[in-house]
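Below is one structure, written out as structure tokens; the observations come after it.
Here the complex is missing one protein chain, while the rest keep their positions.
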Amino acid sequence: MSKYTSEHYPEPALEEFRQFRAWVNDPHEYGRAWKERNDGGVVAFFCTYAPRELVYAGGLLPVRAYGGHTASEIAESDRHIYRGMWCPFSRDVLSQGLLGKYDYTDGIVMASTCLHLRQTYQSWSENVSEEGDFQHYFMMPHGAQQDGGVEFLASKLRETLQAVADYTGKEVTEDDLWEAIEVYDENRRLLREIYEFRKEDRPPISGLQALEMVKSSHIADPAEHNELLRSALAKLEDYDGPRRDPDYRLMHISSENDDRRFMYLVEEDLGFDVTVVTEEACVGTRDFWNTTTDTYADDPFMTLAERYLERPPCPNKDWPYRNRMDQISMLADEFNVDGAVLIAQKFCDPHLLDIANERDLLEDEKDIPTLELEFDASVPIGQFKTRLQAFVEQLQTDAVDMEALY
Amino acid sequence: MSSTNQVQEPESDGNVYDEQLEMYPEFNRYQYGFYKDFAEADGIKWAGGGWSYEAIPEGLGDDVYFLAGEPYGAVVAYNEEISRDFLNAADAKGLSSDLCGYMVNYWGGLTQNKYVLPDGTVYDQFPDVDFNVNSHICCTHAKWYQKAGELEAVYTDPNGEQTPFFGVDIIGGPNAYDDEDLIEYNRVQIEQMIDWIQEVTGRTFDDARYIKAVKNEMWTMSTWAKVCALQKAHPAPLEERRMFSLYAPSIARRSTDEAPELYARLLEEVTDMVERKATVSGRQDFRFISDSPPPWAHLDIYRYIRDEYNAVSLGSLYSWGLTGAWRGFDGGDEWDWTPLDTPMERGIEIEDRDTAIEEMIKWNMRRPAWNVFGGHLEAKQKVTLAMAEEFDVDFVLMHLNRGCEGWALNQVEVSNYLKDHGIPVLEYEGNQADQRDFDPSKLRQKIDMFMEGRFNA
Partner (left out) sequence: MIAAGIDIGSDYTQAAIVDDDGLLGIGEARTGFDLNKAGERAIADALSQDGVSRGDIDVLVATGEGRKSVDVDKRVTSYTVIGLVLNQEWPSARSVLMMGAKNAAALKLSETGMILDFDENDRCAAGVGRFLSDLTRFLDMSLDEVIQATREVDEGVEELNTQCAVFAESEVISLIHENVSPARISRGVHDAIAERNSALLRRIGIEEDVLVVGGVGRNVAFIEALEDIIETPVHVPDHPAHVAAHGAALSALFDDAEQLQQDIEVGSKQTERFSDSIK
């Protein structure tokens, strides 16, 4: 199991992906170095619904706080979060904060999303944040589909930008905001363009590399990240390096999931040629699939509000009606998926509430077998390996039957 | 305990113990009535979360019947055998028991196509619901009726159709009712909902009926708060375990014409009790409060702590703060557990639809429970500490409620805060609606440890 550390992962062919990996290996080093290079602070967020553009417009770097995936560290938050009911991610993130891993950050920002991360924010605010830190928690529409939601969210974003300006002591203009929006939009466009290559029969990048690429977009300055994405894209358009050659193309549909050990297990250690070709998850397509539109071309707040409400929803925002299944269906089709792993963090209610519908959609309507897994901060490799191998064997059997038919 | 309704004589300490509450059977009758009507009456039937804008569908006519999911979930949970069947049925359908306890009982009942009354009477057909409405108080509860509609299509609806569903995103919180953008957001949705319910039912919305319902709701909630406020007395006239029946209509059916009158009569009776230093309980050597709903299938733990230690629960953030109307932060930083007068008493005239809508929105946003569900830690800390201090409690019983994310949010931090402020806290893990998720003997041990260790009791 010690081969599950990043030194053992297959080395990416492209240097841009090697850089993404390095950033993911030590996000704190990046954050600290960024602060030294720039005259700005770093603001942590916990959920991808946090409006990063507003923070960035103020000259601050938004970084997503991630867990440490180390069982011995996660209990640190037991004094603050009810362990018997809160998801491992929410607890792991807070534990990292309590252990001082994010001591280079200068604040936190959150829009009201799932209750577990609200707890993380509140406990972080109470026990990790220091006097004078930037702290901004605001209510956004709980469901993404309501009439009046865009206007309401826009009003909260306006307040948020003012809070950023108050914190930095500098004026933050609408032009600053438009610029920030453009940088993040470009990041999303580029990610999506690179993802197109995962649709190929022989994808040039693995699921693990894609995960590192997306996760690093939550760690690095988007302008810097964009440079690497552009240069990677150019190389991929004219690519002649090693490719995956999967017999089985999988997707995962997950709660928060940044677990590289899991990806390594699936893609390198099952004894089958498996590649994860896409995902419907926040460390993934949910976060970058849509950019802003020009519906509200003269109002950056309405523009952003629309973008955040229209993005592929997390289950907790897929309300009151289920729209999310269309996105899952589209991804499964376009990426030509053979099987899907449905992953919920332990106690993740929003995903638990949707899993049955995901399963029905994929198995009954699309004939795509599914496997359900429950994640903890550190996944039990031995047990998951057995289950995943059995799952792939099932895909193998189904494929064989199809051949026998014809 | 007296077996007659006569007023008891005071004890040597000047208090009157074990008094029977005359309004108690009235509340039971009312509650039983609306659950029964939901099964048997003809008219418009809708189901939804208790935090929904209950007054709005009242505008559809005289024959509107509402089933609030949470109190109904409590009714089911309280009937242990039936609840166990429903929970097992839900499990069998892959509906995770990690989810909201009320919701799982509800869904389980749908898959069995059964409906239950408080006395355990079971109907072999879940009533035909015209529409479901819910607000989004937490990310679990919000999806209750998404799933319910899907289950109804399979198990209960005679035509195999999904029940039409409308969501209203309310959002409360400390001083939320001062937020013009938020009020506007609510207003836009409400206008849409009014159109929608007319379309779904084919009825015409009657403003006058709606306005009356809005006022009824306000009277009910304001009066209930006034009843709860009387718990500051020594002895406290009521005891929470028996207050649950008195509290239930204020969440389950508060905007009828009868509700405010029931509560007014209750207030009169309890006020009289305070004057006579009377109480429904026995000696009150210890006073305590809790914050979340209790474990409905295991209410005997209240009896245990009362019998062993004369420790009486005055109430909770749940039973007072969900449906009582209180001054609260009132634009400031400190919490005030003084009951809030209705807008009518404060000189606001509600005579047209627009005013009714606006006042209804502000009124509903003021629920103290929004400070809990919205995740506002500092607010919840202040609200809870103020309750402990204003009501002069000896300790707080903190039910770490695995059956409800919303109520459990920030509980551990609030517990820390209370302890830092010198208020002893006894925490225990349980589940409001899943009887299997509970260890009564361990809790009794814990209660003994706590009372002995902390109070030498």
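Letters A and B mark the chains in the order given here, with residues in each chain numbered from 1 onward.
Everything that follows uses one rule, which is that contacts are C-beta pairs under 8 Å (C-beta built on N, C-alpha and C of every residue); 3 or more make two chains touch, one makes a residue touch a chain.
Model, not experiment: these values are computed from the prediction.
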Touched by the hidden chain, restricted to displayed chains: A, B
Of B:Asp272, B:Asp300 or B:Asp439, the one touching the omitted chain in the full complex: B:Asp439
Hidden partner chain, residues of chain A it touches: 1-2, 4, 70-72, 74-76, 78-79, 83-84, 88, 376-383
Chain B, residues in touch with the chain not shown (by the definition above): 400, 419, 427-429, 439, 442, 445-446, 448-450, 452-454, 456
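Criterion: only the chains that are shown with their structure count from here on.
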Residues of chain A defined as touching chain B within the complex: 79-82, 84-85, 112-116, 118-119, 121-123, 125-126, 137, 139, 141-143, 145-149, 151-152, 155-156, 315-316, 319-322, 347, 349-350, 352-357
Contacting residues of chain B [partner chain A, same complex]: 94-96, 98-100, 134, 136, 138-140, 142-143, 145-147, 150, 165-167, 169, 171, 173, 176, 181-182, 184-189, 192, 373-377, 400, 402, 405-406, 408-413, 416, 429
